[in-house]
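Complex shown without one protein chain; remaining protein chains in place.
Showing chain A:
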Amino acid sequence: MERLGTLRRNMMRITGAVAVSAVLALGAVACGDSDDGGSGGGNEVTLGFMGDLTGENSGLVIPPKQGAQLAIEQYNATNPKTKIKLKTYDSQGKPEQATSLALGAVKQDKIAGLIGPAFSGESQSVGPILEEAKIPSVSPSATNITLAEKGWKYWHRVVADDAAQSAGVGTFATNSGMKKVFLVSDNQDYGKGLADAIEKAVKAKGAQTQSDAVDDKGTDYSSTVNKINQFKPDLVYFGGYYAVAGRLFKQLREGGYKGKMMSGDGSLASGLIEGTGKENAQGALLSCGCLIDPTGKTNPKAKKFSDDYKAKFGSEVAIYSTEGFDAATAFIEAVKAGKTEPEDINTYLKTIDVQGVGKKIKFAENGELATEDIFIYEVEGDKLPLLGNSNEAKVS
């Protein structure tokens, strides 16, 4: 009892100390805020870039980061009145990590806008924070449908959502004469959302479907392979990221599956070919709201961007590099127009209407792009060339 008493007293003392220091800290933060507001912006604006830069799916995020970096460097090279500083936040694609990084970005780094977060899961958890802090964001690559349905006022993306993607895949599959479609997902926000939407889309076009899910942390997908071999589909569509897609496609081919294999934007990276094995990956199809167009098939700006990109980073444009550039462009246009405060930038984004290197940057009220195109890619050798717009592309 005696000891318990002392313990309790000590605890109280500690709690008191914590409370006092918390109050002090809060005061300090508040002071910092008003100080900054007083000095009036300055002539440098900080933008953040958030995404998985070192984790398992960093192959999807490094290209848009480089795209954004290129856009900002090109802008700064013109010696503008207000320069832009890009700060990167490595969330490793994990929502909980993204949350604390976002808090730091808002409170300490005082970003004026965020490019990202790259994935849908982290966007779900970062969205409310940015909303509360009134910081605009433009994601180059988060495609989950529900993101646009949250009523967020500061959120935008320069990529078509999974609804547009699934409709595009539906059209493409029907045009290519696929009657039986097997859907596999990794059971995560993005993957399952995409697979479910595609199941609906192809069913509406009269195809027969079946579905299954795999564990994204596991490696053995033989039970899914067995199901697919029993169903004998024309097309297997996987919703998820390339690391898992590679393992699944590899095991499918080794398990004797002969039909077409397809996946979405999360798998559009050369890591897919490495994971599947070059031979097994041939002819694998990918759908994406992103544009990778090094030859300028769709618009001349795309070619110039690819050349600049290659000169700077020594590699071809990859997934979402175009979107990274376009997302950064949206902010750059705002800064050019003299908007440096988050609130003003956001108001500007509501009215922006410029041609980016990939698409037309113009947002609808909910933050979606005004026009949503889906593109189909097909593995050839160790590359992923553009097959065409989903409305026109076809395979036999």
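Just so we're on the same page, contacts are C-beta pairs under 8 Å (C-beta built on N, C-alpha and C of every residue); 3 or more make two chains touch, one makes a residue touch a chain; residues count from 1.
By definition in this document, contacts and distances are computed from a predicted model.
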What name does the UniProt record list for the absent chain among "AtuA-like ferredoxin-fold domain-containing protein", "Branched-chain amino acid ABC transporter permease", "Succinate--CoA ligase [ADP-forming] subunit beta" or "Extracellular solute-binding protein"?
-> "Branched-chain amino acid ABC transporter permease"
Which of A:R247, A:K339 or A:K359 contacts the chain that the document leaves out = A:R247
The one residue from A:E132, A:D215 or A:E392 touching the chain left out of view is A:D215
By the contact definition given up top, give the residues of chain A that touch the hidden chain.
-> 54-59, 62-63, 187, 212-215, 217-224, 226-227, 229-230, 243, 246-247, 250, 254-256, 269-271, 274-275, 277-279, 318
